[in-house]
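As you look at this complex, bear in mind that one protein chain is not there, while each of the others sits in place.
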Amino acid sequence: MNTGFQVLRWLGRTLAIILLVILGSTILVRFAPGYLSDAREMDSRYAAEARSELAAEAAHSHSIPQMLAEEVGGWIRGNFGNSRQFDVPVAELIEPRLAVSGGLLLRGIGLAWLAALSAALISSAGRNPSLLWRTPATVLLAIPTAALATFCLLANSGGPVLVMALLLAARDFKFLDHALRKAWLEPHILQARAQGIGTFRLLVVHIGPALIPQLGALASLSIVTALSALVPVEVLFNVPGLGELAWNAALNRDLPVLLAVMVLMALAVSCSGIAAPGLADWERA
Amino acid sequence: MNLPRRILMAVAALSPILSATLSTAQAAPRLPGQLVWTIGYDPRTFDPAKVDDEESETVRYLTAGVLLRLNRLTQKVEPELAQDWTLSADGKTLTFTLRPGLEFSDGSRLTARDVVWSLRRVLLLGKEAPVSEEFVSPAGVTVDAPNEKTVVVHLPKRVIAIDKVFDEIAIEPADRPSEARVTSGPFFLSGYRRSQYVVLQRNPHYFARDAAGKNLPYASGIRLDILESMEQQIRLLLRGDYDLIDSIPPDYFELLRKRDPGMVSDLGPSLNTEQMWFNQAPSSPLPAWEKAWFQSRAFRVAVSQAIHRSDLARIAYLGHATPAYSFISPANALWYNRSLTAPHTDVSAAKAALAAAGFHLNGSVLLDAAGHPVKFSILTNTGNAAREKMATLIQQDLAALGMQVTVVTLDFPALIERLMQTQDYEACLLGLENVDPEPNAMMNIWLSSSPNHQWNPSEKTPATPWEAEIDRLVHQQAASSVYAERKKAIDRVQQIVADEEPFIYLVYPNALVAVSPKLQGVQPAVLEPHLTWNVEQLRWQGAR
Partner (left out) sequence: MRIRRPVLWLLTALIVAASAALWRPGAGYARQDRNATLAAASVSHPAGTDALGRDRLVRVAVAFLLSLAGAVAASALTTAAAAGVGTLAAFGRASMGWIAMLICDVFLALPWMFLLMMVRSALPLTTSPANSAAITFLVLAALGWPASARAVYRGAQQLRTSDWMLHARSTGLGRAGVVRHVIPNLFPLLVPQFLISIPAFVMAEANLGALGLGVGEPLPSWGGMLFELNNSPMLMQTHWVYFPVILLVLVLLLLEGVAAEA
């Protein structure tokens, strides 16, 4: 298949998603209750100042097309607009946090894959999905992220990377366990085992390569899960990353910051999604 | 089997990586002699004239050199950069005499010219400088310096407690506003990382000395970490990374008390109040019969009598609160009304009052005279566990009267929108923070024309005779300078409020603080900032 055409199609799709996300989010945030209110209105020391700031905000978020034009203008200029909370260019807020969140995600995903792969390799060797392996995964999926983080803080050990890795490992384990189990039962693998070929060799030479297309889907699943866990983990451990920024922006109705972070996340998901269908095409070609 | 062993060996080989991930987030190590604690969010501005939120105020308090300082412990105004001051008999002229040999943190001299410039700047900034509004009519105020050591401020009209206002105005170098980088206070701003920390450094030229003649402040600097999570704060306080927590919720207070009782302190009732009120605004979108209930004094008093305030203090605040019947807390020694008569808990009296007002019970449901079941909602904000518990306890208390109450928690912006703009709510349960014991500071709530007159904001004319009476008393006390007269007026306002119950006061939450045993010089005060009001005298043990 023409790879160039594929890339163009993907770019077009991603752009369409981003534009629709910007439009949808602007409408949702602007019309959700509390956009034009400020807690300082209740404090008589600062109320007058707060009200004049809100009046200014109301003036320039009068209509959706106007807001969108301002937003797109900010994107073209390269600073992604001005933060409503801090009154600085959004790019300035995001830059230092990209590295922090990126590092957290990479380390979390790496550790999770390590743990999940090890567990899945051992577990899939048994005949049936054993309770011994299923239960920890289920427990991890059942405990809310916030509770997991609090346990770590209470126990004074384990940080954001560990919590992220545990959550991802639980999901990835189930996926890998299922995939490996299927792989072990492939006819040619059964044949090889019957002929006495060693497990290690089977894994590296035959099962491994056959799993690679699945890894695309695994990456996609991991990134989506990691991004959704990013906000609670960062907020609870006070990590100065994109998740914490997004959460504060949502609570304070800071639209420019929220849009910038959401577009970045949508891009990340989109990029992770390219691996799966792309590889499937490559296989069929 | 060969395989599991190989895998386990591989995992063991990678265990250094694993152990690295097991360490929890640490706070940065402290510099020698540095004090460390937290603030909840980034200060919006470091320019002391433009302070318009709490954390900017915190930084200003720590860095600004001011003419007069309110001593939070004695609650009296004391000389600071001004060695003395006088107020003329008509209350319109203030004369300050500066101390000799004053300097800024960069070594330059501080003279009357700098004082005049700083005061004029605040007055000219107008709306941008909220503190200027405390002068009532800032445009008419004049500031002059007849000589290098004297500053004269002339006001067009007398202003109540004008001396306290100078506690909030920073004296900066003339023509060189530096956003707290060059100050005349105990510390100056030396570093800031957004969402992470603010770093202050000791001002070596600060005028104050201790009894032994040693230069203050003792500490070499302060680091304020930007951290909201109470979990983290407590953990790091126990580790010794933080020196204090200025305000702790009651459940965390108890947790800390069990771990280390010497660290925590319950300072008794604070100046703050928690109250509930009904929406009496005629312009609200509520049905007419609901407005009639909320505007009925008998209804409000019955609700107040049905609430078990001692249960609220005991259960929602774990005992760290005091039942409240008025807006002035017992911590406010000067203005507390000891002879206030207010309706205490009396469920049968409440039922009788409702019956007399035309309400009647149909089974277990209360109906009004027209047959509408008494159903309403109490609105409160998320994130405050004590308030949510109070709302649920009140829900149960009012069920004894036959009222059906729903508790609705909203996030703050959505809540404020309903309170201040759409008026689309029935009852609300919130707290009020009072930083200043001076009742005149609270008057924005009692004036019927004010937008902060919560139960019926921005009235064109007072809606009821008692609100008109309150307006009259507020103006009366603002115009008087005699304490006895003012106290009488404020006492009368409190009595009217207790009789009419526009605000149903619930509790005064206690001031709960925690201090690391390594921090010396702390004298906790019930006024804010509880622990750092004398920051120049605080020092970390072991530092010389």
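Note that the chains are named A and B in the order they appear, and that numbering of residues resets to 1 at the start of each chain.
Simple rule for what comes next: a contact is a pair of C-beta atoms (placed from the backbone, for glycine too) under 8 Å apart; a residue touches a chain by one contact, two chains touch by 3 or more.
It should be emphasised that the depicted structure is a prediction, and the values quoted were computed from it without experimental measurement.
For the chain not shown, which residue from B:Leu236, B:Ile328, B:Ala391 or B:Val526 touches it across the whole complex?
Selected residue, touching the omitted chain: B:Ala391.
Sort through A:Met67, A:Leu93, A:Leu114 or A:Ala149 and give me the one touching the missing partner chain.
Touching the chain that is not displayed is residue A:Ala149.
Of A:Val29, A:Leu54 or A:Ile207, which residue touches the hidden chain?
A:Val29
May I ask which residue of B:Ser178, B:Gln196 or B:Ser377 touches the chain that does not appear here?
For the chain that is not drawn, the touching residue is B:Ser377.
If the hidden chain were put back, which residues of subunit B would touch it?
Subunit B touches the missing chain through residues 231, 234, 251-252, 254-255, 258, 308, 311, 314-315, 375-377, 379, 381-382, 385, 388-389, 391-393, 395-396, 404, 406-411, 414, 424-426.
Suppose we count only contacts with the excluded chain; which residues of subunit A make the list?
So the residues of subunit A touching the missing chain come out as 13, 16-17, 20-21, 24-25, 28-29, 31-34, 131, 134-135, 138-139, 141-144, 146-147, 149-151, 153-154, 236, 250, 258, 262, 265-266, 269-270, 273.
We take it that only the chains that are shown with their structure count from here on.
Counting only Cα atoms for the centres, state how far subunit A is from subunit B in Å.
38
Using the touch definition up top, name the residues of subunit A that touch subunit B in the complex.
Within the complex, subunit A touches subunit B at residues 32-52, 86, 93, 96, 107, 111, 114, 118, 121-122, 125, 150, 152-154, 156-162, 165, 198-200, 203, 235-240, 244-245, 251-253.
Would you mind writing out the residues of subunit B in touch with subunit A in their complex?
Contact set of subunit B toward subunit A: 1-4, 6-7, 10-11, 14, 17-18, 21-25, 42, 44, 52-53, 127-128, 130, 133, 194-196, 227-229, 231-232, 235, 410-421, 430, 433, 435, 441-442, 444-445, 450-452.
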